[in-house]
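Apart from one protein chain that is not included, each protein chain of the complex appears where it belongs.
This part shows chain A:
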Amino acid sequence: MSTRETAEKRSLWVDHMVRIHTSRDRAAFAELYDHFAPRVKGFLIKSGADASLAEECAQEVMVTVWAKAHLFDASRASVATWIFTIARNRKIDALRKQRRPEPEELTWGPEEEPAQADVIALQQESETLARAIAELPAQQRALLEKAYFGELTHSEIAAQTGLPLGTIKSRIRLALDRLRHAMK
């Protein structure tokens, strides 16, 4: 798929989220479902769930996407990242049966619509990141996938010198400056 097509698709998902949020658009939700539900289910299977538990959890994750659509902020995360965090938390809850301590919520000041420029910048940075990951040598990419699909324990992650964290982080500045600015 060409870069331009991918970029269009990503902004499309943001639009889908807006339509789900503002007008409870079921057609938009169904399209989002077709794309993300098989990915979330696959993520859960790789993390150790059997097919029926993974199906159940994937459905719950997507119901959460619907119920929390108004909390999605396109200036802070891509749609894929937001869904990833929901799926990850569901995984910890359902598979590892643990609480997931979360940091204190930030107070972002009076609630307002995120500036369109911030949304575009964040979505572009997400695109740059996805491309950087896609272009990694196969072995490094495989390691990342293993880490995020729950196939590495935390001590394996800590011991893993082949993880391309520096490479990736030097190629992105994801939201760092803007995030700090927003919290002043």
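Worth a mention:
The rule is short, and it goes like this: contacts are C-beta pairs under 8 Å (C-beta built on N, C-alpha and C of every residue); 3 or more make two chains touch, one makes a residue touch a chain; residues count from 1.
The rule is simple: contacts and distances are computed from a predicted model.
UniProt records the chain missing from this view under the protein name "Anti-sigma-E factor ChrR", selected from "PDGLE domain-containing protein", "Anti-sigma-E factor ChrR", "Multiple sugar transport system permease protein" or "Archease". Of the residues in chain A, those that touch the hidden partner chain are 26, 29-30, 33-34, 37-43, 45-46, 51, 54-55, 58-59, 62-64, 66-71, 76-78, 80-85, 87-89, 91-92, 96-106, 125-126, 129-130, 133-134, 144-145, 147-150, 152-155, 157-158, 160, 163, 165, 168-169, 172, 174-176, 179-180, 183.
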